[in-house]
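As you look at this complex, bear in mind that one protein chain is not there, while each of the others sits in place.
Each chain carries a letter (A, B and C) given by its place in the written order, and its residues are counted from 1.
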Amino acid sequence: MLLSLLLAVAIAALRLRDLFAVVMLFGIYSLLTALFFMDLDAVDVAFTEAAVGAGVSTILLLAALRLVGRYEKPHRHNPLLPLVVVCATGAALIYGLSDAPRFGDANAPAQTHVAPRYLSEGPAETGLPNVVTAVLASYRGFDTLGETVVVFTAGLAVLLLLGMSSPSPIPDFGSEDDQRMQRHAAKGLIPFILLYALYVQFHGDFGAGGGFQAGVIFAAGLVLYDLVLGHLHTRQVIQDGLLIRLGALGVLIYGCVGLYSLLSGQPYLDYSALAKDPVHGQHLGILLVELGVGLTVFSIITLIYYAFSARRVKA
Amino acid sequence: MTWQQHLPALAIILPLLSAPLCMLIGLRRVAWLIGVATNLGGLLISVGLLQQVAGGNVISYELGGWAPPLGIELRVDLLNAFVLLIVSALAFWVFVYARRSVDAEIDSDKQTGFYAGLLLVYAGLAGITLTGDAFNAFVFLEISALSSYAVISMGRDRRALTAAFQYLVMGTIGATFILIGVGFLYMMTGTLNMVDLAQRLPAVSETSTVQAGFAFLSVGIALKLAMFPLHLWLPNAYAFAPSVVSVFLAATATKVAVYLLLRVIFSVFGVEFTFAQMHLEYLLLPLAIIAVISASLVAVFQTNLKRMLAYSSVAQIGYMLMGIGIASAMGVTATLLHLFNHALMKGALFMALGAVVLRVGSVQLHQLAGLGHFMPWTLGAFVVGALSLIGIPLTAGFVSKWYLVSAALDAGWWWLVVVIAIGSLLAVVYVWRVIEVVWFQPPNAALAGKTEAPWSLLLPTWGLALANIYFGVDTSLTTGTAEAAVGALFGVTP
Amino acid sequence: MNLLIDVLSGLCLLAGSFLCLTGAIGLVRLPDMFCRLHAASLNETLGTPLILLGLILQVGLTLTSAKLALIVLFVLATNPTATHAMSRAALHSGERPIVDPEAQEKSSSKS
Partner (left out) sequence: MIDTLTGLFNYWVAVILMMTGLYVVVAQNNLVKKLVGLGLFQASIFIFYISIGKVAGGAPPIIEPGVELYSNPLPHVLILTAIVVGVATTAVGLSLVVRISESYGSVEENDINQADRLAELETGDDQA
C-alpha cells in the first residue's frame, strides 16, 4: 500500500514540469519512505530520513529553485538510449534478485552471520541498549568518522562554490505586520525545538536518534528563526566563518577521541582506552563522538542554508 | 602497540584531520604548510608500510579494537602499499608545486578551502586504498569524490562548473551502483569484510545474486575509472580544473579506481569466478582496445593541450585494463607498472602545462607557437614526459609497455601487440604535433617577453621528468615490487 | 471503568477519522485554494488531536501518553500558523477566492 503510494509519487515527479511541485513531491516521497522504514523496524533510519530527506533536502532544493527559476523548459529529447540503459539496469537487478533470500526470512545469510553477534553482545560490550548506535559509533566507528568528514566536505564545497555570505538585509518576506503570527508561533516553538535536539543528542544511546539527527534538528531551529525573523538577526547570533570552524572542530573532536586511544596504546577509535572500565570507556567514547557529529552536522547544515539563502538572484 | 603498528591508521587520519585543521586556522599560507607537512608525513608512512610488508606479510589493523568481520579492518599487503606509495608520493610532490600555481589561479580567500579540499581528496584515496571493508571503501570513495567535485569546479573557465556537475552525476551513479553491488553481496554472505567475503563467496558463486552483485560493482568502478564507454566525464573535468588539480587527479584518482577493480576481481571474487566463470576478459579486452584506439584518435584532434592529455589518459587506462584482461601474472604486473609509470609521466606533463598556464594563461595549441624558445626548461620537461608517454626505451613508459607486450605474446595474442603498436604510433602523432608547434614554429608575436617558469614550479616538474628516466633505467624497485605484489595476488586466490 | 475508557477513546477515534476523511474529500472536491486550505485545516486542527486523544486514552497514564500529549500541543501550535502562512502566501502571489458561482463551475470542472 505504502509502496504503491511511493510509486505514484515518483512517477508524478517524473512527469511534472513545475519544479516547485517536483520538489514538494520529493519531500512527500521522503516522508513516505520514512514511514516505510518505521514499518521495517528501522527507527533510526526513519528518523534520519524524515529529518534529512523531507527536511534538509527539500529546504535546500527550494532555496536553489529561488535562484534558478521554477519552471522547466519543454524540450524534445530522444528517450531511446536512456530507456535502454534503465531497462538493462532493471533487468540486471531483477536477475540478481531472483535468487535472493525471501523478504523477512530470519535464516537469510545477512541475518545469521555477523548481525546476531551485534545483537547478543553489543549491549554488554558497549553498555548501550540501542544496537544501531552501538554499531554506528563503535563497531563501525570509522565509517561514521568518514560520514562526518563527508558532511564537512559538503560544507567546504558549498563554501568554495557560493562563497561566504555577506549579511545583507534584503530578503524581506513581507512587512512586520505580515509575519506577526508566524513570529509569535516560532518564538514559542524554537526553545522547544532546541531542547528536543539536545534530548535527541544525549538520549541516542537508549532510544532512536543521535548526533546526526540532533544536529539536523538544531539546525532546523535556527533555520526557522532565520526564516521568520530575517537574516540579520540570525547572523548576529552566529556567523559563517565561525560555522565552518565549528564544523571543523566537530570532526577534530571525533578524530582526537580516536587519537587519544591510539596514544594510549590501543587501536585507533578503541574507546575502551578512555576509562578504566572498558564498557564505561565505550559509553564515554560514544557520547563524545556523537557530540562531534552533532556539532559538525549542525554547523554545516546551517552554513549551507546561509550560503543558499544569502545568494541574490542575478539577472 | 608500538607506533609502527599504527601506521595504517595514521596514513588515513593524518590528511583526514589536517583538512579540518586548515579550516580551523583559516590562513592560506599555514594551510599550504600543513598540507606539505601532512603529505611529507604520508609519504614517509607509506615508505614505512612498504618496508613492513616487503617480505610478503600482510598487516591487519583492527579499527576500534573490534576484530573483523565485526569491525572495520585496514588491510595492507604489497599491492596496496605500492599504490599508496604512488598516491602519497604524487600528493607530496603536487603540494610542493602547488603554491605558485594556486596563487595564480585561485582567489586568495578561497585558497585555504582549496588546500583543505585537496587534502580530503588525498585522504579519501588513501582510505580506499587501505581499507579491507567493502562499505568503508564506499564512504571514502564519496569523500574523495565530493572533494574532487569541489576542487575541479574552482577552475577559471565556466566549463569547469559543468564538467564538475557532469562528474558529480556520473560519479554518484557509479557510487550508487557500487552500493547496490555491496548490498547484493551482503544479502548472500552477511558480511562486508573483503577477506571474509572472499571466504564465503565460493559457496554461493552460482547464484544470480552474486553474479549481479559482481556486475554492479564492476560497472560502478568502471564509471569511476573512466573505462571506455563510461569515460565521458573525464576529459572536461581534467581540462578545465585548476592546473594543480589536473596534475593530482590525472596522476592518482583513476589509479586508485584501477586498484579497487584489481582488489575486487582478484582478492574478493578470485580468478576462478571472474575469468573462468564470468569471462570478464571478453568484456574487458574489446573495451580496452576500443579505448586505446579511439581515445588516441580523439586526442590527435584536440587543440586544448590539457584536454588532449585527458583523452590520452583514457587511452592509458585502456592499456591498464588490457593487462587485467590478459589475466596472467605478467599482464597484471604490466598493469601495476603502468599505474606507477603513468602517474610519473602524466604528473610531469600536467605540471609542465601548469607552468605554461602560469606564464601564458592558455594551453591552446595555436597560441603556443615557438614557446620553446621562451620557456626551454618547462617544455624540455614536457618532451621528456611525452617520450615516456610514447614508450621510448630508457623511459619509464617503455618498461610497462614492454611487460604488456610480453604478456600478450605469452598468451599468444599477437594481434594485441599490433593494437599496442597502433596506440603508441597515435601517441607519437599527437605528441609530435605539440613538439613541432612549440619548438619548430616561429614564435607567436603575442608571446614576446614571456619568461621561464619560476623555480618553485620547474623543480618539481623536472623532478618528475627525471623520475621518468630513472625508473626507465633502474627498474629493480618498480618491477620487483610489482612482481612480488602480483605474485601474492595470484597466490592467495585458489 | 475500562469499558468507559474504551468507549470514550473509540468515540474519539471515530470522530477524528470522520473529520480527517471529510477533510480529505474537501481537499479534493473544493474549488479554490482557500476553500481547500479550510478543509485541510479542519482535519489537522480537530481530526488529528481527536485521534491522538483517543490513543492517549488507550495507553493510559505513561510516558508514551505524555509524548502523545506533547504532539497534540505541537500540532495545535503549528497547524493554524502554517495554514495562515499558506493563505497569506497565496494571497500575495495573486490567488483570489472565488466568489462568482459561474467561475466556480468552470474551475471545478477543470481540476
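By definition in this document, a contact is a pair of C-beta atoms (placed from the backbone, for glycine too) under 8 Å apart; a residue touches a chain by one contact, two chains touch by 3 or more.
In this text, all values refer to a predicted model and were calculated from it rather than measured experimentally.
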{"item": "Touch partners, limited to displayed chains, of the chain removed from view", "value": "A, B"}
{"item": "Residue of B:40, B:104 or B:161 touching the missing chain in the full complex", "value": "B:161"}
{"item": "Full-complex contact with the absent chain, from B:9, B:23, B:43 or B:187", "value": "B:187"}
{"item": "Interface with the unshown chain - residue positions in subunit B", "value": "135, 139, 142, 146, 149-150, 153, 157-159, 161-162, 164-165, 168-169, 172-173, 175-176, 179-180, 183, 186-187, 192, 303-304, 307, 362-364, 366-367"}
{"item": "For subunit A, residues in touch with the removed chain", "value": "3-4, 6-7, 10-11, 13-14, 19, 22-23, 26, 29-30, 33, 36-37, 40-45, 48-49, 52-53, 56-57, 60-61, 63-65, 67-69, 72-73, 75, 77, 79, 81-83, 85-87, 89-90, 93-94, 97-98, 100, 102-106, 108, 110-111, 114-115, 118-119, 122-123, 129-132, 135-136, 140, 143-144, 146-147, 150-151, 153-154, 157-158, 161-162, 206-208, 212, 304, 307-308, 311, 314"}
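Simple rule for what comes next: only the chains that are shown with their structure count from here on.
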{"item": "Chain with minimal offset from the mean of all protein Cα atoms", "value": "A"}
{"item": "Subunit A-subunit B separation of Cα centroids, rounded to whole Å", "value": "31"}
{"item": "CA centroid of subunit A to CA centroid of subunit C, Å", "value": "29"}
{"item": "Where subunit B and subunit C are represented by their mean Cα positions, the distance between them in whole Å", "value": "58"}
{"item": "Contacts with two or more other chains, residues of subunit B listed in rising order", "value": "none"}
{"item": "Sites on subunit C touched by subunit A in the complex", "value": "74, 77-78, 81, 84-85, 88, 92"}
{"item": "Complex interface listing, subunit B residues touching subunit A", "value": "1, 6, 9, 13, 16-17, 19-21, 23-24, 26, 61-66, 69-72, 109-110, 113-114, 116-117, 120, 123, 127, 135-136, 139-140, 142-143, 146-147, 149-151, 153-154, 180, 184, 186-192, 200, 204, 207-209, 211-213, 215-216"}
{"item": "Subunit A - residues contacting subunit C, complex", "value": "174, 178, 181-182, 185-186, 188-189"}
